[in-house]
Structures are given as C-alpha cells and as structure tokens.
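The complex is shown incomplete by one protein chain, all other protein chains being positioned as in the whole.
So, subunit A:
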Amino acid sequence: LFPGVRQAQWLTKTKLVEGLPPAVQAIMDNPALGLQELEERVKHAVSHARLWDTAEVAPRREQYCPVLFENLIHICRLMSGKYPSLSKRMLARNCRIAVTWERESILLQVRGLSGILMNSMSPIPPVASQEEILATREHVLETFYPIAPTIDLQEVNVYKELNDTGKSCCFRDGYPYSHPHTLFFLESANVRTNRFRPEQLRAKMLMFAFGNALAKAKALHGNDPKVLEQPIVVQSVGTDGQLFQFMVFQLNTTDLVSNDGVKNLVWIDSDQNLYEKAQCVPEVKKRVVTKPAGIFGFQPDTFKKFLALYLHGTV
C-alpha cells in the first residue's frame, strides 16, 4: 500500500486520531500496576532477546524479534497473578482471515495470514463515547484524486465471498474465546527490503484489525450494513524488534458503501522505540572501550503502552 495509512483509511472508512485513547492512557497512569518494578524485568527481557539468547555472538532479527515478543508477552501474562481474569485469554498463531466488504461499488477483500492473534472471552468495551462517534459524521474522508484508492491492491476474481467467522476466521463455532482482542505483527525478515516500512506496517495493521472486527460484527449482527450500537474494538501491535506501532481500532458501522455517515475510528501511536541500540560486542577504538556491551537508550514508556494494551478490557 503506497501512501499507507491514508489509503487504508479511505478503504475502511476510518477517521484517524493521533496518540492512544484516554482509556488506555488511564491504565498506563494507574500506579497500582507496579510498572516501576517491571522495568528491570523488561530490561532483562530485551537483553535476553538481543544479546544472550544464542551461542553465537549476536542473534539475527529472525531470531530475536520473535524471542523479544515472547518475552514481553510472558511478562504481561505473569500479571495474571494480580488480575485473574487475564487468564481468560488465548493466543492463536498463524491465523487466517478472509473478509469482504463493498466500498463505493468496489468489492474489497482482506485475506491472508494475520499474524498472531490474541482472543479473549469478553469483548473490549468501546473506547470512544457516543458523541465522538456521531461527530465523525462531519469528518470527510480524504481522497487522493487522481490516484484511484484501489492502487496497489491485487485484483482477484472472487467466486465465493467468505465472511462468516466460522469458516473464514479460522475458528469453529462454539469457540469460547470468541472476541478478537489484539493482533501482533512481527517483522522479522533479516533483509531490510523484505520487511515492511513503518508506514506500510501501520496500514497492514489497520487493514487486518478492520478485517477481524468486521468478521466479528458480521458474525454477531448479520450481513446487513448498519451502524452498530455496540462498537467493536480490536487492538493491534506491530514491531520489527525495536520500533513499536500501537493501534486501537473501533468499528462503528458496517455501512461502508457510502462515503458519509458515521465513520470508524482508529487511534495510532507510531514509531515508539523500546531501546536505542543493543551492543553485543563492546566497541573498542584505539584499545579503549568506548561503548560497553549492553542495551542503550531504554524507554520504559513503550513497554507501559504494550502492557496497557494487553490489560485493556480487564482492568
């Protein structure tokens, strides 16, 4: 997706809000979480993933990106000692998603492996208030005339529109953890050209979050396009091992054919660095150690946002 998030916004009829929603901010600022003690553990987690995990000198991105993600999720999961309802979550890897919708007479579809999905038994409560939802009516979606909004999308002949969560969203009926909570995307290719740029990663996150939310909405309310009374919220985190992108998407309407009316909302917090540099071997210039081995420029705020998104919906 070339212009990235703007194109994704048009395709999903979404309004963008910078920063994270106030509910998530409130979790972050809550002192009862004990985030200070966690800092030490997060530093160890990062050092383990970037420095200590391998018998070689330095692990490659294909190795350290998933390991870092696993370590962070492990720390988040251990919080369920304090919040027992956190155990009602389940991770699903290699989830396939397939959802179709119409957008001004263009039939669009999201398909493919949607990274790692975390499901929960209870849905996340809507983040934006009713007034904000109604205010989106006035918002005009920006178009990029003369570029058609479907640029860079693959045109495929679709013979079967797959929509229901049953077959397309990779879980059968009766699955107890039926609400998609957070999607995680790991850009772990070793070669830089195989990885998504941050802008494109954000667009990908938006499209998949929208796809999951739409599939859930169609499962709950049927296939008719309408404005939802109970908006569906799906979160998304994307990383390449160092930069983190956080996103909270709220689906307010499945009426996507027309360009006006209530729009969906997305809050994006982009390009959060967890640490500046991870030095595996001490840098020595002229026999003097200039930089010892270790992690430099650690930012605990990024992990706080990660944890806040994880705890959102149960705290």
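Basically, a residue touches a chain if its C-beta (ideal position, glycine included) is under 8 Å from a C-beta of that chain, and two chains touch if they have at least 3 such contacts; residues count from 1.
Note that in this section contacts and distances are computed from a predicted model.
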Chain left out of the displayed complex - its UniProt protein name, from "RT30 protein", "Aminotransferase class V domain-containing protein", "Ubiquinone biosynthesis protein COQ7" or "EF-hand domain-containing protein": "RT30 protein"
Residue of A:30, A:85 or A:259 touching the missing chain in the full complex: A:85
Interface with the undisplayed chain - residues on subunit A: 41, 44-45, 47-48, 51-55, 66-67, 70-71, 74, 77-78, 80-82, 84-87, 90-96, 167, 170-172, 174-177
